[in-house]
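With one protein chain removed, the remaining protein chains of the complex are shown where they sit.
Now for chain A:
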Amino acid sequence: MEPTIVRYLLLAAVLFCLGLFGVLWKRNIIIVLVSIELMLNAVNINLVAFSRLGLSPNINGQIFALFVMVIAACEVAVGLAVLIAIYRNRSSSDIKDMNLTKW
């Protein structure tokens, strides 16, 4: 029994939903960023699975996965910089205190 594509898709779906749950449930903003990384990894698993087991297998899925990784690295760098700037002003990493732009 080979692992067919639907198993990879189910694995990625579970991982994506865990990430979504973390984004909505956690209050520490670092953990919210980590949960976004979980969701991006689920998307990458889908891309690589379609690149190997899809209807027309080719290398493009892997290249898109690499691009997603680069954008994720940018996102983490900017997100953590914003987090540290806010922490310096507010002395808190709780997402409830991040209401600077609230009217």
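The rule is simple: contacts are C-beta pairs under 8 Å (C-beta built on N, C-alpha and C of every residue); 3 or more make two chains touch, one makes a residue touch a chain; residues count from 1.
Note that in this section contacts and distances are computed from a predicted model.
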item: From "ABC-2 type transport system permease protein", "NADH-quinone oxidoreductase subunit J", "PTS mannose/fructose/sorbose transporter subunit IIC" or "(Fe-S)-binding protein", the hidden chain's UniProt protein name; value: "NADH-quinone oxidoreductase subunit J"
item: Residue numbers in chain A that touch the chain omitted from display; value: 1-11, 13-22, 24-28, 30-31, 33-35, 37-38, 41, 44-45, 48-49, 51-60, 62-63, 65-67, 69-78, 80-85, 87-88, 91-93
